[in-house]
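All protein chains but one are shown in place.
Chain naming follows the written order as A and B, and within any one chain the residues start at number 1.
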Amino acid sequence: MEKINVSMKVNGKEENLTVEPRTLLVHALREHLEYTGAHIGCSSSHCGACTIDMNGKSVKSCTVFTPQAEGADILTVEGIGSPDKLHAIQEMFKEHHGLQCGYCTPGMIMRSYRFLQENPDPTEDEVRFGISGNLCRCTGYQNIVKSIMAAASKIRDEEKVNKKEIA
Amino acid sequence: MFHKLNNYINFSYIILDNINNEIYLIFKYKNSFMGCKMIPSAFSYYRPSKVDEAVGLISSLGEDARVIAGGHSLIPVMKQRLTDIKHLIDLSAIDEIKGIQIKNNVVSIGAMTTQVELINNEELFKVAPIIREASLQIADPQVRNLGTIGGNVANGDPANDMPGLMQLLDATYNLSGVNGSREVKARDFYEGAYFTSREDDEILISISFESPSGGYAYEKQKRKIGDYATAAAGVIIKVENNKCSSASIALTNLSDTPVYCDKAVDMIVGKEIDNDLLDQVTKICVDQSDPVADQRGPVEFKKYVAGIVIKKALKRAIEKV
Partner (left out) sequence: MDDVKIPSSEERRSALSGLGTSRKRVEDARFTQGKGNYVDDIKLKGMLFGDFVRSPLAHARVKNIDTSAALALPGVHAVLTADDLRPLGLHWMPTLAGDKQMVLADGKVLFQGQEVAFVVGDDRYAVADGVSMVKVEYDELPVITDPFKAELKDAPILREDIADQKEGAHGARRHPNHIFTWEAGEKEETNKVIDEAEVVADEMVYYHRTHPCPLETCGCVASMDKVNGKLTVWGTFQAPHAVRTVASLISNIPEHNIRIISPDIGGGFGNKVGVYPGYICSIVASIVTGVPIKWVEDRMDNLMATAFARDYWMRGKISATKDGKITGLWCHTTADHGAFDACADPTKFPAGFMNICTGSYDIPVAYLAVDGVYTNKAPGGVAYRCSFRVTEASYFIERMVEVLALKLGMDSAELRSKNFIKKEQFPYTSALGWEYDSGDYHRAWDKALESVNYKKLREDQKKQLQLFKDGKSRKLMGIGLSHFTEIVGAGPVKNCDILGLGMFDACEIRIHPTGSAIARLGTISQGQGHATTFAQILASEIGIPASDITLEEGDTDTAPYGLGTYGSRSTPVAGAATAMAGRKIRAKAQMIAAYLLEVHDDDVEWDVDRFSVKGAPEKFKTMKEIAFASYNQAIPGLEPGLEAVSYYDPPNMTYPNGAYVVVMEIDVDTGVSDIKKVYALDDCGTRINPMIIEGQVHGGLTEALAISMGQEIAYDEQGNVMTGTLMDFFIPTAWETPTYETDYTVTPSPHHPIGAKGVGESPNVGGVSAFSNAVHDAFKPFGLTQAHMPHDHWRVWKIAKDLGLHN
């Protein structure tokens, strides 16, 4: 099988991959780059467990061939927050029990990450619509919505503080 | 209509399957079915930056070549190995087929414009608000980020929402192939499920239409977010002095192509709007539909719901006038 070179930035780091063109981006991330956060939950592009952030948009990485991501700027759950300073979304998911088995969680978090950038002060309905591309079997979504609303509030507060400091 | 399929496939019959509304090719004695649902067969990948380049590639690479737009219709089908694409031509680097232009009341949308770009474009919303209303009902946020209008209209999938919408708007599809460019009206483009008048070497470049006026509504019943329509209808209507002065009605996923309800439109124009008229118009539209039974329900159910959805769309559109 012929392979091609694909360059992309993943979590701030330049990566060069040599893969078969048909390699799904989710496999490239999980197996070639060993970012195993994005998960595979279906084979029909429904569940959203593979959601990552690509060029500033939430994308299902199971429905992208790796060469389509040539030159892309990709963020996965491993790229937000750190063990010493979690992202507000990660903190609030723990605070409000927004996860149980954890399998949908990286996709949920990455979707929330972009969603809150697009809509920093959402209503609950907007949150539910915003995460309608991410399925969960464990939580019934209620605490996920709570977590996202809390994260939104925390992020807004952090921005206020940042703005004050800059001012 | 079978001649357009790759001729090396040896099949017994083709069944329009309930799973994913895709055509399932069932190999009775030869290959194993359902081999893999996750990983497509191998292909070579091309990424032209110009339309001419893309057209050149398609014609030189032959019948095993296929273009990919947003990929969210094509990649799931490729994963199930329902196609045998050996050359994949990615259109995403062709800037000339992106973007939305509005000039002199004519809207021109590049085929590679994504659903989310359609939704977020304020100028477009001003002149054709029905597009945002319909687009928000397609799939889910992630799919809308990559799914394109071109991908949604060009492959002839009867379940997609944009074809009916384009017929509603009396849009024109601008195609480009080895023999140059040509225009085809959306209302003339669809021949059957997955069969359109696009030649194998042609690419959809853009879609254009005159900005509509009047009340509008895109009404879609579905089982859940992310599902295709159980029944969907779009209406654009102008009413003056309680009489319908112009109308446009189209149905989605109620036949093997979108259904432009010309008979109903002929009937309603010039008439006084009242409940009886709307019932009559609805009936004519439903009679023009030919839905397929699937997991969403039997034909009788779909026809009934089609009537509900059409009537709702008519009423909402009239309210917006």
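We adopt the following convention: contacts are C-beta pairs under 8 Å (C-beta built on N, C-alpha and C of every residue); 3 or more make two chains touch, one makes a residue touch a chain.
What you see is a predicted model, and the numbers here were worked out from it, not measured in a lab.
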| item | value |
| --- | --- |
| Options B:R81, B:K98 or B:K238, residue touching the unrepresented chain | B:R81 |
| Of A:A49, A:V64, A:L116 or A:A152, the residue in touch with the unshown chain | A:A49 |
| Of B:P48, B:G110 or B:G226, the one touching the omitted chain in the full complex | B:G226 |
| Chain B residues that touch the omitted chain in the full complex | 18-21, 26-27, 29-39, 41-42, 81, 140, 221, 223-227, 230, 295-298, 301, 304-305, 308 |
| Missing-partner contacts on chain A, residue numbers | 1, 20, 22-23, 27, 30-31, 34-44, 46-47, 49, 76-78, 81, 83, 86, 89-90, 93-95, 97, 99-106, 109, 124, 127-129, 131-145 |
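Throughout what follows, only the chains that are shown with their structure count from here on.
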| item | value |
| --- | --- |
| Computed distance of Cα centres, chain B from chain A, in Å | 29 |
| Parts of chain A lying in touch with chain B, wherever the complex brings them together | 1-2, 4, 20-22, 24, 40, 43-46, 48, 51, 57-60, 63-65, 67-68, 70, 111, 115, 129-133 |
| Chain B - residues contacting chain A, complex | 20, 37-45, 47, 68, 71-72, 75-76, 78-80, 88, 90, 92, 116, 139-143, 145-146, 225-226 |
